[in-house]
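Taking it in order: structure first as structure tokens, then the write-up.
For this depiction, one protein chain was excluded, whereas all remaining protein chains were kept in their positions.
Our next item is subunit A:
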């Protein structure tokens, strides 16, 4: 997954110790979710086994004596990963859609379902907006990515709210 590619990519600028690598990762990508040391070492062990990194040992012992360096095969892998487009997520199994349809089928208030969801989405969007405006450019870009996705959900929600009568006519037995 992307954590191992990110760690591998960070090594392209030069060999690093595990703890150094973790710190760089957390700073660049780990905003909400810092890596565990364990995850760094297990990932490095796997990359080592696959020949994507190699170890430069320093005198002494313990895991922090090891410096990891990327291999040519590793660089090729990173390049390939960066240039490969991500699979767009189709979201065709939306839980929210299921709730709306079930509410209509069972005579519950589907507008209420949508309104409750809108409030929840907006709550999160407010928090992200605040964080974005208090933060640096990296915060801004990360939060904007989330905000645009949440906005897309909300647009769907508004369109659905406007078409509830038609949907009800279709799904009611």
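Note that a residue touches a chain if its C-beta (ideal position, glycine included) is under 8 Å from a C-beta of that chain, and two chains touch if they have at least 3 such contacts; residues count from 1.
Convention: contacts and distances are computed from a predicted model.
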Per UniProt record, missing subunit out of "Spermidine/putrescine ABC transporter permease", "Proline dehydrogenase", "Fatty-acyl-CoA synthase" or "Putative ABC transport system ATP-binding protein" is "Putative ABC transport system ATP-binding protein"
Out of A:48, A:154 or A:171, only one touches the absent chain, namely A:154
Per the whole complex, from A:3, A:34, A:69 or A:125 the residue touching the absent chain is A:125
Answer key for A:12, A:56 or A:115 versus the chain not shown reads A:115
Subunit A residues touching the chain left out here are 115, 118-119, 121-122, 125-126, 128-129, 133, 147-148, 150-151, 154-155, 158, 161-162
